[in-house]
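Structure first, then comments.
Just one protein chain is left out here, and the rest sit where they should.
Here is subunit A:
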Amino acid sequence: MADTRPAPRVGLFVTCLVDVYRPTVGFAAVKLLEDAGCTVEVPASQTCCGQPAFNAGDRATARDLARSTIAAFEGFDHVVVPSGSCAGQIRKHYPELLADDPAWAARAQHLSARTHELVSFLTDVLGVTDTGARYDGTITYHDSCSGLRELGVKEQPRRLLAKVEGLTLNELPGAEVCCGFGGTFCVKYPDISNRMVEAKTADIAGTKADTLLAGDMGCLLNMAGKLKREGSAVRVRHVAEVLAGVTDTPPIGEPIKSGRA
């Protein structure tokens, strides 16, 4: 019997890094969501979830941005984010940020309850078990901190990756250890950040994987930047690109060959 329920209406929160650095991830997310039967919309009034301000101790700006994000995403069945860190900000921190604001507390709770990190949304909410993609290569996977520890994203990407044809997963030792990005941390304390990402790229090299995947652009830019500086041939991609089979864009930090810009 055909499913007669209306398609879930999903608002995509693009995140600032995907928006500016890697639109491919946004389109991969849209494809994954549409393939799973969702209608996807992208409110133009979204900017940033406000995490940089929140973590810099600037609560006023963080609250402002939380309010405008809440307003931008009112009315969707779900809000989906291709980042554990930004999803965590909305899910875990918006309610706390606006708890004492009578006009917004309930709206923050409401958005929090409907917001999901992309991969866990596919598996846990939509019940997707196979995205039908193919990727010829050996990958390793880094668990980004917020997704892992704030949202419990751990098995979900691995379950979907296991179904990707041609793909082998070599687990990364210390996959749960921070890569050293940490937002402004990496520029405020560059030497410490460097020691952390160095340890990470050494572990990545040890896996013999040809591709590194993760679910957060910040960590990906950090690890890709270090791998490229070290002259590594490891290709770096957001997990959504591989799951959606959208791999015609060069890996992160590799030259753009086609004349798309």
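Quick note on the criterion: a residue touches a chain if its C-beta (ideal position, glycine included) is under 8 Å from a C-beta of that chain, and two chains touch if they have at least 3 such contacts; residues count from 1.
One rule holds in what follows: contacts and distances are computed from a predicted model.
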Protein that the absent chain corresponds to, by UniProt name, given "Response regulator", "L-lactate dehydrogenase complex protein LldF", "Peptide ABC transporter ATP-binding protein" or "Sulfonate/nitrate/taurine transport system permease protein": "L-lactate dehydrogenase complex protein LldF"
Residue among A:E117, A:E150 or A:E241 that touches the chain left out of view: A:E150
From A:G57, A:G75 or A:G127, residue that would touch the chain that is not displayed: A:G57
For subunit A, residues in touch with the removed chain: 14, 16, 18-24, 26-27, 42, 44-48, 50, 52-59, 61, 64-65, 68, 145-146, 149-150, 176-178, 180-197, 221-222, 224-226, 228-229, 249-250, 252-256, 260-261
